[in-house]
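The structure appears right after this line, and notes come after that.
All protein chains of the complex are present and in place, except for one that has been dropped.
Think of it as A, B and C in the order they're written, each chain with its own count starting at 1.
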Amino acid sequence: MAFDDTILDRLYDTIASRKGGDPEKSYTAKLFARGRNKIAQKLGEEAVETVVAALGETPDHVVGESADLLYHLMVLWADCGVTPAQVWGELAERQGISGVDEKKSRKK
Amino acid sequence: MAFDDTILDRLYDTIASRKGGDPEKSYTAKLFARGRNKIAQKLGEEAVETVVAALGETPDHVVGESADLLYHLMVLWADCGVTPAQVWGELAERQGISGVDEKKSRKK
Amino acid sequence: MAFDDTILDRLYDTIASRKGGDPEKSYTAKLFARGRNKIAQKLGEEAVETVVAALGETPDHVVGESADLLYHLMVLWADCGVTPAQVWGELAERQGISGVDEKKSRKK
Partner (left out) sequence: MAFDDTILDRLYDTIASRKGGDPEKSYTAKLFARGRNKIAQKLGEEAVETVVAALGETPDHVVGESADLLYHLMVLWADCGVTPAQVWGELAERQGISGVDEKKSRKK
């Protein structure tokens, strides 16, 4: 499969592997157990924190909040059955790069 | 530099190259011209749309809204002087992978 | 009924009266026609705009965005079958004022 060896892809795989896990042992498993409403709420909250960081805090805060945002976005993807490859494919298409070309260009 | 050849990295490079460009010719250049408040607002709005898609629409909508969200997040990064490598580094660190190891593992 | 003669109550009544109205003639009727997902999305977006106004714009902008926020909040209430009186009652209760006392105190 294309697009599958980045830090985000590996984070996604870790996240997806926590589905059905023990909520006592893993924050991610706990989020899945609380359900999609809660996961979506967390994504929205992290986006607000990123907005606030960009408008009133330092670039380092933007980095930290963006990492939180991306983590919760991928928990939501996993809960909805969406894979990173689908989103990378969508972005590549918008940039006029077919998934196949994208894969080739990364292999160089 | 590590982490620099994914679809997101290339999208970021394209975005960053639009800084100071003609707002009539590029949506990204227009966003930069409107300033950080507007960029941050767009990020917040796309997050809300992703939340709504996850709770009431199809996985395909989640893919599309997530692509919008990631695009606007990276416009905000570029405006704040944050690079994708900083965010990947933060995520790698949280996963217990140093930036150096991460680079090596991707080169395999 | 208690709490029913303020500007917000009257705005709510106007909003509720637009349900099923001609989307070509009324923005509110158009929102109802587009459905709850769209209404909720608009509320979220207006909240983001209020956050941005508070962090980077003038108090006048905060006033304007807050008015937009309250309007869309009440469209959402009307769509969900929630009345202003229920929300005022909830706020009064949290303040330790029963709905009945609240009504009396306003009639003085």
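The working rule: contacts are C-beta pairs under 8 Å (C-beta built on N, C-alpha and C of every residue); 3 or more make two chains touch, one makes a residue touch a chain.
Quick caveat, the model's predicted, so the values are computed rather than measured.
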| item | value |
| --- | --- |
| Subunit C, residues in touch with the chain not shown (by the definition above) | 3, 5-8, 10-11, 14, 36-37, 39-41, 43-44, 46-48, 50-51, 54-55, 59, 62-64, 66-67, 69-71, 73, 76-77, 79-82, 86-88, 90-92, 94-95, 97, 102, 106 |
| Absent chain, residues of subunit B that touch it | 44, 48, 51-52, 55-56 |
| Absent-chain interface as seen on subunit A, which is shown | 36-37, 40-41, 44-45, 48-49, 51-52, 55-57 |
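Convention: only the chains that are shown with their structure count from here on.
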| item | value |
| --- | --- |
| Distance from the mean Cα position of subunit B to that of subunit A, given in whole angstrom | 11 |
| Per-residue overlap in subunit A, given as positions that touch at least 2 other chains | 44, 48, 51, 55 |
